[in-house]
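Report on one structure; see the data block that follows.
Complex shown without one protein chain; remaining protein chains in place.
Residue numbering begins at 1 within each chain, and the chains themselves are lettered A, B and C in the order written.
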Amino acid sequence: MSQPQLSPAASYVLRFAGDSGDGIQLQGQQFTAASALAGNDLATLPDFPAEIRAPTGTRYGVSAFQIQFGGERITTPGDTPDVLIAFNPAALVVNLRQLGPGALVVVDPETFTEQRLKRADLVTNPLEDGSLDAFQVVPVEMGRLTQEAVKPFGLGVKDSLRCKNFWALGLMLWMFDQPREPSLRWIERRFKSDQAMRDANLAALNAGHAYGETAELAHTLVQRPTPAAPLAAAEYRTVTGAEALALGLVAAGELADTEMLFCSYPITPASSVLHHLAGLEEVGISTFQAEDEIAAVCAALGASYAGKLGITSSSGPGVALKTEAIGLAVATELPMVIVNSQRAGPSTGMPTKTEQSDLYQAVYGRNADTPVPVIAARSPGDCFATAIEAVRIAVRHMTPVILLTDGYIANSSELWPIPDLDAFAPIDTTRPAAGDAPGSVFRRDPATQARIWASPGDPRFVHRVGGIEKDIGTGNISYEAANHQAMTDMRRDKVAKVADFVPDQTIEQGPARGLAVVAWGSTYGAVARAVRDCLRSGLNVAHIHLRHLNPLPKNLSELLAGFDAILVPELNNGQLATLLRDRLGVSVAQLNKVSGQPFVVAEIVRAISEHAQPRMKEVKP
Amino acid sequence: MSQPQLSPAASYVLRFAGDSGDGIQLQGQQFTAASALAGNDLATLPDFPAEIRAPTGTRYGVSAFQIQFGGERITTPGDTPDVLIAFNPAALVVNLRQLGPGALVVVDPETFTEQRLKRADLVTNPLEDGSLDAFQVVPVEMGRLTQEAVKPFGLGVKDSLRCKNFWALGLMLWMFDQPREPSLRWIERRFKSDQAMRDANLAALNAGHAYGETAELAHTLVQRPTPAAPLAAAEYRTVTGAEALALGLVAAGELADTEMLFCSYPITPASSVLHHLAGLEEVGISTFQAEDEIAAVCAALGASYAGKLGITSSSGPGVALKTEAIGLAVATELPMVIVNSQRAGPSTGMPTKTEQSDLYQAVYGRNADTPVPVIAARSPGDCFATAIEAVRIAVRHMTPVILLTDGYIANSSELWPIPDLDAFAPIDTTRPAAGDAPGSVFRRDPATQARIWASPGDPRFVHRVGGIEKDIGTGNISYEAANHQAMTDMRRDKVAKVADFVPDQTIEQGPARGLAVVAWGSTYGAVARAVRDCLRSGLNVAHIHLRHLNPLPKNLSELLAGFDAILVPELNNGQLATLLRDRLGVSVAQLNKVSGQPFVVAEIVRAISEHAQPRMKEVKP
Amino acid sequence: MNAPARTFKDYATDQEVRWCPGCGDYSILKAVHRALADAQADPARTVFVSGIGCSSRLPYYVETYGFHTIHGRAPAIATGVKLANPELDVWVVTGDGDGLSIGGNHLLHALRRNIDLNILLFNNEIYGLTKGQYSPTSRLGTRSPTSPGGSFDAPVTPGLFALGAGATFFARGVDIDQKGLPGLFNAAREHKGTALVEILQNCIVYNKDVFDDVANKKTAAERQIHVVHGEPMIYGAERQLGLRLNPATLKLESVTLGENGVGEADLLVHDETNPVIAQLLLGAEAPLPAPMGIIHRRPAPAFDAAFAAAKPTRRRVRVQDLLHRGNVLDRR
Partner (left out) sequence: MNAPARTFKDYATDQEVRWCPGCGDYSILKAVHRALADAQADPARTVFVSGIGCSSRLPYYVETYGFHTIHGRAPAIATGVKLANPELDVWVVTGDGDGLSIGGNHLLHALRRNIDLNILLFNNEIYGLTKGQYSPTSRLGTRSPTSPGGSFDAPVTPGLFALGAGATFFARGVDIDQKGLPGLFNAAREHKGTALVEILQNCIVYNKDVFDDVANKKTAAERQIHVVHGEPMIYGAERQLGLRLNPATLKLESVTLGENGVGEADLLVHDETNPVIAQLLLGAEAPLPAPMGIIHRRPAPAFDAAFAAAKPTRRRVRVQDLLHRGNVLDRR
C-alpha cells in the first residue's frame, strides 16, 4: 500500500468517531482550541446520540465530532471528511457514507474482533471485505499504544484506555502541525486533583504526537501543516452558539443597564444556555430553574413586571407550553425574551438533532391576534448580536420577543472575533426617569406604541395590569367593542413599527438580480459557501440572509423585486416560504430538508444550479 | 304622541335588555321557542356580561338577547332592532346606538329614578332630554303591573319582580301573535316543586299578554302577526351551536360505531358543549372533567390509544396549552378531535365576546412540521354536520383534527331541520377486523397513509408507540436521517390526502365571476344575507364559504381563478387571508373586524360595494 | 413614620367591585383592606398577584401594585416578582380551581421551595366564574353542570396537600370572620416563607351555604376549634369541649371537660411546629370540629433569601472582560 497522504489543501475536514464513552467530544474541542490558536479559521459539528452512554460498540451509540479548519474563510464543518479517526468498527461504518474518495481512514485494527463486529451488526470485516478500497486506510493500534504510553502510572486497563482520545489527539495535532499547549494546559487544570490521570493523559498526548514524528513504521503519515487564515486584525476565540447567546444576553443587560432573571426548565438542546448563565451573577444575571416551562415563562414575566428583564429559554415542545403566557405578556405589554433552541420534531422527535421548524410556531403560533417580534441567529458567533437585538426590541417596544436558534448553532463552534462592547449602541428602555411626574403607565410613545415600564417599588405608578382587555388610555378593564378594535390595531401596529428601527436588508454576496437565495438562521454557513462557489462558477445568484422574520425588513419587498427568481432553502417544510408569500405576496421556489441534519453545501449548490442562469459578461464602464 | 306601531314587514328584530339578574336570557329563549313553534325562521344573539351577577343598574351589567324572526329566510339576528324592551335606564342607553329610526322602545318609566339614572352614569333623563326623539317610546309600568298580577300568590317584592321577564314576554308574544304554550309548559316543568312561583309566573305571562289585548290604554300597541316562513317539508327544532355540536359528536360516534371519551376543562364559551354532553352516556359518550387542559387533551389521547375516540374541547387559551400534546397525537398517529370555541383575545381577553382569531393557531400553531386537518362550523345548526366530518377525518386518516367554532355560534340559536341520520354515510375506521392476522400497526393505507387503529386488549397487535421519531415501517425508535425525512413527508402527505376525500368547493350563491367573497365560520349568516342583498341590487358578487381550511378543497384554486377579485371578511386581522396567500398564491382584499362583535350585514354590504362591479345584462340563450 | 396613618379605606381602589351581591369575596376583601391598614403596608412595595376566577378579581380592588394573570399561574408569576425584587411584599390570590386544579403544580413548588409569598386561597368548593362546575375541593356527590349525577372525584384537603408539599405555614379561616381574618393575613405576611391561608368562602350563586355546617354562627362554637400554639385544644360555646389524642388509635377524640375526670391536662396541646399535630387536626372529620387559626407554622430558610444571597446580581465584572476569558488568539 502506497504511503497514505492528503493532497495539500487550504483547509481540511477531520472527523473523530467512537463510543459515547470515549471522550470524542472532548477530543474535538481540544483540537478546535489548538487550531484556533494556530490561527486557522474553523467550524465544527458535534454529532452525538440521544443516549447518555449508549452501549459500547453499537451503531446508534457512536459519538462523532467533525471540524473543518484551515487557511481560508470557513463557514461550515465541511461536507466530506478528509480524515476519519474511528475508534471501533461501528464508528467506522456509520461514518463511511460521508467520506470523500481517497479519504484517510485511521482505525485501530485490534478493535475489529468477531464480537465487536457483531456489536456493530457487521457480518464481514470492513478491513478485509474491500469496503474500504476507495480510501487510504491507516491501521494504528491506538489502544495498545496508549496502554504502553501510560503504563508507568499504574492505571487499570479501563482507566488506561480512557486516555486513548488524547493519544489520537496528539497524533492529529502532529499531523496538522498544531500546538499542544492548550490541551496540555487543559489536562493540568482538569486533573489537578488526580495526578495519575493527569500524567497519563499528558503522556498519551505526547506519545500520539511522537508516533507521528517517528519514521520507523511501515506507513508513516505525511504531515500537512495548515496555513493560518487571513484574519482581520482582532482578538479571536472560539465560541459555541449557546455560549455566544449567553454572552450576548449579559452584554445586552449591561447595554440596557438592566438586571435580568433567566428562568428556564432543562431541555435538549436549550439547556446549555442555562448552564452557561448559571454562575454569571457577577455580570448582572441570575438563573432560576423552574418546575416546568410554564412556570419558567411565568416567572420571567413576573420578573419583567417587577423591573428586572425576564428571559426564558426552551425548545419547541417547551415553547408550546409557554404560548399561553406569551399571550399574557402581549396583553400586559411587558418586555420578555423567549429563546427557542429548535430541535427535530414533532413531539419528542429527535432531541439531539437540528431543525428550523418552529418558525410557524414563533410567528403564528398563538391564539387570537397576538403578534410578537421574531428574530433568528445565523451562526454560533452571531448569537451574540442577535441576543442583544432581541433585548433591544423587547425593552424599546415593551413586547415579548422570540429569538430562534437551533441545536446545530447551539452546539457547534467557530472562530470568533471578540466584539468591542463600546461599538454597540446603548439600549433605551421606557423606564420612567427619576424626575417624571406620576401618571398612567399606558401613556404611549407614538414612535413605538410602547408604554412606560414602571415597576413595584415606585410610588408614582402604583397600578394593576392583567390579561383582560384594557382600556387603551387608562388600562382599566374594558369590554367596549371600539376599544378592543383599537387595542387590536395598536398591537398590530406596535409590532409593525419595529420595522422602523430595523436596518435595511442587505445582500450578503452576489448581484441584485438573477436568483435570490433567501435564507434564515443556521443555514447561513452552507448557503454562504454554496453561493460563493456558484458565483465563482459564473452563476447569477445572490445570498440574502434574514435576521428579522417578524416584522420583515421594510425594504425586502423592493429588494426582491429586482430578482428573477427566489429560492428559499430551509430545514423545514417551507415555513419561511409561507411567511414570504403571506407578507410579500411573492412566489418562491423551496429547498426543504427535514432529516435532522444541516444542509451540506453540495445540496444547495445543486438547487441553485437548477434555478440560476449563467451571468452575462458585464461591460465595465 | 301618535299610536306607536311597526310598519308591517316580513321579519322583525326584537331585543330584550335588563340586568343580568332579570332573566333576560330565559325570556329570549322562551320567545325563541314560541316563534319557532309559530313556524318563523329565526336567528338569535345572546349578549351578556362576563360577570356572573353584575351589580344591578350598571351599564356593564346589562344582559341582552336579540332575535330576528319572521316569514322569510333568516340568517342573522339582525342589524338594527325594531323593538327594544329595556328594563332599566342602563339597558336603554347601552342599546340605543343600534336601534333603527322609528324603532319601538318599551321602557318602564318607574325605573327612571334619580338613583337608577346615576347607576347608569346618566346625568339627564333620556325620557325627557330628547335622546329618544328618533324613536317611538312606549312607557309601560312593567314592574308595577307584574306586582299587581302576582299579588294573589303572596310573594315578597323581590320574588314578585322576578316574574317581570314573563310579563314582558307575554306582551311580546301578544304583539307578534305567537303561542304561549311552550312557555306555559316550561313554567309548569321548571317550578313543579314551587307552586307559588309557578302560579305567579303563569299569571305574569298571561297578564302581559292581556295587557296587549285590552284596549283601554292611552297608546295601545298595534299587533303585528308574523307570517310563517316558507319552510321545506321537515321536522324543525331550535338548536344552539353548542347543542348541535354535542349532538353531532354523538351522532358521529353512532355512525362510526365507536364509543367516545369527551375530556375537557371548563372555559367560557366552550363549557356549554361539555354541559350538554354530561349525562349523555346513553348514546355512547362519557365526559371527564380533567384538572386542566393539558390533562384533558392527554386523557383524550389516552382514550384514543385505548380504543375509544378521545375528544377534547376548549377555547383559545386552553388550546394553547394543548398544542404540545397535539404534537404527540400527530407523532403517534392517533385519532382525536380538538374543539375550539373561539373567543376574543389575546390572553384572557373578553371571554364572553366572539372572535375568529384562532385560525393561525389551528393551522400553524405547533412546533416542528406538524400538520393537522382543520375544519370550521358556519352556523349553530351546521355544528352538527361539522362535528360528524371532524370525527370522520380523525378515524379515517388516524390524525387529530381541529374543529373551530366560536362564542357566537355556540350561544346563538336558529331554526333547525332535524337531520335524518340515515342520510349520513357510515364512518369507516382503520380498526383491524376480527379475522385480520397479527402484524405491524404501522401498515398504511396508501390512499390515506393511515395506520391501523389497534388497541390494548387485542393480543394480535401488542405494540408500543411514542413521541420519538419512529421507523416508518416498524414503528421502532429511529434517529435515521432518511427515515425522519420520509416520516416528515408522510405526515405532510397524510394531511394533504384528506383533500382527496373532500367534496369540491361550491359557490353558495352568485355567478362564478366578478367578486368572490370567501369566508369561513360564523360569518356565514351575515355574508349570505349581504351577498343576497348585493346580488339583488345588481352587483357581480358570489359567496364562497369554506368548511375545510386545512387542507383546502382541491378545486378552490381553480374556482377562484374565474373571479376578478377576492374579498375575505373575517373577525380577526386577516388569518384566512394569510392561508389563501400561502396555499394558493392569490392576492385578496381583507375586511377585518376585531371588536368582539359579529359582523352586521351592512358592514359587509359596504365592503362588497367597494370591490364589486355592477352585473352586465346577460343574454339568455 | 411621619406620614399620616393609612386607614383601610386608603387601600380600596376607584374600581367598581363586580362580584355577585352577597358573595363571600366581599368580606374577604374587607379583611384584606383591614389587614393592610393594620400593617400600614406601603402600597408601592406591595403586590397582589392573582390567577383567574371570581376570587382572582381581587387585585383590581386593592390600592397597591397588582397583576391579574392567567389561570393557575399566579404562584409562578409571583415567584418571578419576588426573585426580581425580594423587598416587595408579594401576595397571591387564588381559588380552589385556580390554585388546586390547574395551578396545583405551581402551588406545590412554591410551598416546597418556601419562597416568601402570602397566598390566600378562596375555597368555595366550586368554579364560580365559569358558572358552577364542581372543583377539586367539592365534596363527593356535588351536583353541577359537569356532574349532573353527583361528583365522584375524592376532594383534596388543602391543608393536607400543603403539609405534603412541605409547607411551613398553613392557616384557615371563614370569610365572615372579620375579627379573625386580618390577624391571619398579617401572620402570613410576617412569616418568612410561603404562607398559605385557606378561607372558606361562600359562593351564594353556585354553592350557597356549603360551609353552613361549620360556618353557621349558631353552631360555629361547637363546629370550629381555633387552635393557639402552646395552648390546650379547647372549644365550644362555654369552652366545655376539648380534643384528646387516643394513643392506641393515634386519632383525635372529642371530650367534655369535667366529665368522667377529664381535665385540661388530658387535652392535646397545640404545637404549630409539629406537622403530625397539623395532620391530626386536618384529618379529623365531623363531628370533630373544623380547625381554624394557625394550624402549622415552623421556621425554615426562605428560598428568596437563599436565592438573593447565592445569586446577588450586582454587576461586579464588565462583560467585556468576560469575553476575554480563556484561550484568546491575538491577531491585532
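The rule is short, and it goes like this: a residue touches a chain if its C-beta (ideal position, glycine included) is under 8 Å from a C-beta of that chain, and two chains touch if they have at least 3 such contacts.
Predicted model, so just to flag it, every value in this text is computed and none were measured.
K.L.:
Touching the hidden chain in the complete assembly: which of B:L421, B:M490 or B:A561 does that?
P.N.:
Within the whole complex, the residue contacting the unshown chain is B:L421.
K.L.:
Among B:E72, B:D121 or B:E281, which one touches the chain that has been omitted from the display?
P.N.:
Spelled out, the listed residue whose C-beta touches the missing chain is B:E281.
K.L.:
Out of A:F166, A:Y265, A:F384 or A:F424, point to the residue that touches the absent chain in the complete complex.
P.N.:
Checking the options A:F166, A:Y265, A:F384 or A:F424, the one contacting the hidden chain is A:Y265.
K.L.:
Quick one: which of B:C298, B:V337, B:A450 or B:L552 touches the chain that's been left out?
P.N.:
From the options B:C298, B:V337, B:A450 or B:L552, the contact with the absent chain belongs to B:C298.
K.L.:
Against the chain that's been left off, what residues of chain A make contact? List them.
P.N.:
Given the touch definition above, chain A has residues 51-56, 58, 60, 265-268, 271, 274-275, 278-279, 287, 289, 291-293, 317, 347-348 touching the missing chain.
K.L.:
State which residues belonging to chain C touch the missing partner chain.
P.N.:
Per the touch rule, chain C residues meeting the hidden chain are 101-105, 108-109, 112-114, 136, 149-150, 152-157, 160-166, 245, 247, 249-251, 271, 274-277, 279-280, 283, 300-301, 303, 306-307, 310.
K.L.:
Which parts of chain B are in contact with the chain that was left out?
P.N.:
Its contact residues with the unshown chain are 33, 36-37, 39, 182, 231-238, 247, 250-251, 254, 259-261, 263, 280-288, 290-292, 294-295, 298-308, 310, 324-325, 327-328, 332, 415, 418-421, 455-459, 462-468, 476-477.
Note that in this section only the chains that are shown with their structure count from here on.
K.L.:
Across the interfaces A-C and B-C, which one involves more C-beta pairs in contact?
P.N.:
Of A-C and B-C, it is A-C that has more C-beta pairs in contact.
K.L.:
Which residues does chain C have that touch at least 2 chains other than itself?
P.N.:
52, 68, 70
K.L.:
If I count partner chains per residue in chain A, which residues reach a count of at least 2?
P.N.:
Expected reply: 324, 327-328, 332, 466-468.
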